[in-house]
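Below is one structure, written out as structure tokens; comments come after it.
For this depiction, one protein chain was excluded, whereas all remaining protein chains were kept in their positions.
We call the chains A and B, going by the order they appear; numbering starts again at 1 in every chain.
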Amino acid sequence: MAMTNEESPRAAAGNGRIFDLEVSALYYDKFKAVRDVVLTMERRTVTALIGPSGCGKSTVLRCLNRMNDLKRTFRLEGRICYRGKDIYAKSIDPVALRRTIGMVFQKPNPFAMSIYQNVAYGLRLNGYRGNRSEKVEQALRAAALWEEVKDKLHASALALSGGQQQRLCIARSIATEPDVLLMDEPTSAIDPIATQKIEDLMRELKKKFTIAIVTHDLQQARRIADKTAFFYVDTAEGDRTGYLVEFGETQDLFEKPKQKHTQDYIRGVFS
Amino acid sequence: MSETTTSLPPSSSEEEGLAFLDRSLARPRTLFDLCMSGLCGLFSLAAAVPLFSVLFMLAWRGGARISVALFTELPPAAGMEGGGIGNAIVGSLLVVLIASVISVPIGILGGFFLAEIDPESRTAALVRFGAKMLTGLPSILAGVFAYTAVVLLTGRFSPLAGGVALALLMLPIIMLTTEEAVRSVGSEVKEGAVAMGATQTQVVWHVLFPTALPGILTGVLLALSRGAGETAPLLFTMTFSDYWLSRNPMEPTASLAVLIFNFSKSPFENQKAVAWAASLVLVLIVLTLTIGGQALSRRTATSRSVA
Partner (left out) sequence: MATSTEQPETEQDETIARPPTEGEVRIDRFFQSTTRVLAWLTISVVVLVVALIGRQALPAINRYGSQFIVSSTWDAGKSQYGILPEIFGTMLSSVIGVTIGAVFGVMVAIFLTQEFIPRWLADVFRNVVSLLAAIPSVVYGLWGIFVVIPAIRPACNWLHHHWGWIPPFSTPLLSVGMLPAALVLAIMILPTVSAISRDAIAAVDPLLAEASFGLGATRWETILHVILPMARRGIYGSVVLGFGRAIGETMALAMLVGSSNVISPSIFSPASTLAALLANKFPEAASPLDIGVLMYAALVLLGLTLLVNVAGDFIMRYEFRAAPALAQKETPP
């Protein structure tokens, strides 16, 4: 069921919390992929989810815009509140939810259209009646891509380099000025120079959007995140089940980690 | 065979000892291997011979009758000279058109259902099974079905009945290739659209369909090539006519395939020659569609690269 305007996210939750997670477990059929995740995300902050491979960071991120629904066997036990509303309630329309939450994936995935059409896609989807070219330019500028593509807006997006494509995907996500931006290892498939540009970008973006980012790069988390959540994997019951080990201010987590796993992980990289 | 045997003490029997490395036809295994390879090559060449023989015959005997008259005149009656296949070409085009109008939309939309809308449901499994059974349906039975369903119902033979019969044969090809084409669009692009809040319909039309289009077109072209070449379904649905299509399309109509069949039995040389010419035209049409489809699918494969 579509949300009406009165219930729109902007009108809700005066307490500044964008996301409120109280997840006891995430299942794919019988397999418990993740357990015990409790964390919050405030407005206009960057929250980083870090940890070794396979500990459920991406799975948790993808819950925030219900992308895990694409796998039929997925099940959530617990609650995830977006601006005070439990987004896994039966009355919530995931399509409407995804309109206000943008996502950037690990591998750039531009549509097989022109650069302009890619960025304008969100505008078209949401029936934006204003000046689309203007919004496209704004988004491309915000993604630090405008100068490079302004003369070839109608060329195919697939002809761009990897780093450019990823910035295009970012531009595409922010063109509709969504409430939240989810980023799933956005720079892991990109060369270092482009990565630098994208990190600068994120620092700019955080002034307007709330961002949640999954990253393998600890330095990256340290550089741009306000809060960091560290995940690890528990092999106790034979299965590999991810869980949240520690969550807090980035500086605290990195300099004075409370849990042993956290200490080990962070030191493992620095030493 | 070079012998780098520094550890082996030189002996008079050294040459004998390593002689086994030499290739020789005297050995049964090597001989067998060579013979089998030869046989295999021969068989494969033999497999190619029919195609060239057919093409040669078409070019030779069919080509002899190529002229403007061939395309503008009506089929020659028994014992007559001259004549052409004009009405048969028109008829074939018409019946394939009707068949496409029926099978292309149903096939493509059905393919979307199988690939995207509800691919893992019991319905989808049943539909896939049904489509596979249909691909194996003898073409004559498609004609029999159309006879029962359309000719008996409308009381007359017509291109509509022929079109329904051909549609039956074309539908599964289009549906299954559309399904495969849509499936092979990477999940990343699809997720990109879903994450932007597109409804399933929007994901299909804005993103999946344009990207899968070359693959879908390949399937359509292959189906068309099949439809254009079929004879049996037209035999008692559209039968034949020696005249041009009149204003009323609901009547027996000529087609290339049925013309070839009829004239192949004829004792008259002229009609046999026309049969060859018609075959040439038909094969050209069919090969163009088939090769076009193959070329298109190759283009899809190479343009799939993301920078």
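The rule we apply is simple: contacts are C-beta pairs under 8 Å (C-beta built on N, C-alpha and C of every residue); 3 or more make two chains touch, one makes a residue touch a chain.
Bear in mind that the values here come from a model prediction, so they are computed numbers and not experimental data.
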| item | value |
| --- | --- |
| Residue of A:Asp36, A:Glu177 or A:Asp226 in touch with the missing chain, whole complex considered | A:Glu177 |
| Per the touch definition above, residue among B:Leu74, B:Leu97, B:Ala124 or B:Met250 touching the missing chain | B:Ala124 |
| For chain B, residues in touch with the removed chain | 29-30, 32-33, 36-37, 39-41, 43-44, 46-48, 50-51, 53-54, 57-58, 61, 105-106, 109-110, 112-114, 117-118, 123-124, 126-127, 129-141, 143-145, 147-149, 168, 171-173, 175-176, 179-180, 197, 199-202, 204, 222, 225, 228-232, 235-236, 239, 257, 260-261, 264-265, 275-276, 279, 282-283, 286-287, 290-291, 293-294, 297 |
| Positions on chain A where the hidden chain makes contact | 2-6, 8, 10-14, 20, 81, 83-86, 89, 93, 95-96, 99-100, 122-123, 126-128, 135, 175-179 |
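Quick note on the criterion: only the chains that are shown with their structure count from here on.
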| item | value |
| --- | --- |
| Centre-of-Cα separation between chain B and chain A, whole angstrom | 47 |
| Chain A partner contacts - residues on chain B that touch it in the complex | 120, 186, 188-189, 191-199, 202, 206-207, 210-211, 306-307 |
| Chain A - residues contacting chain B, complex | 65, 67, 70, 72, 95-103, 105, 107-113, 121-122, 125-126, 158-162, 165, 169, 172-173 |
